[in-house]
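Complex shown without one protein chain; remaining protein chains in place.
Right after this comes subunit A.
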Amino acid sequence: MVQVSKGVLVTCDPPMRQFLIWLDEKEKLGRKFILLDLDSTHLFISADVVNELMEKVDEWMDRISAQVLERDD
């Protein structure tokens, strides 16, 4: 017998993976979404959270990016 699961393969860098695991553990999307923790750069997640997840990641990236320009207005 074999278990077949449909989902989305996520390829990312290790810090990003940690962030996703943290989102999963704290149930920041309201539920768990990681189906398989594959290795340090791959996760297998359920497909229905993808849009929500991307928003969270974008938010996070916005928070950690520094304002590089000076403006006078």
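General observations
Throughout what follows, contacts are C-beta pairs under 8 Å (C-beta built on N, C-alpha and C of every residue); 3 or more make two chains touch, one makes a residue touch a chain; residues count from 1.
Heads up, the rule we're going with is that contacts and distances are computed from a predicted model.
This complex has a chain not shown, and the name its UniProt record holds, of "Dynein intermediate chain 2, ciliary", "Protein transporter SEC24", "RBR-type E3 ubiquitin transferase" or "General transcription factor IIH subunit 4", is "General transcription factor IIH subunit 4". For subunit A, the list of residues touching the undisplayed chain reads 1-13, 16, 35-36, 38-39, 42, 44, 47, 50, 54, 57-58, 61, 65, 67-71, 73.
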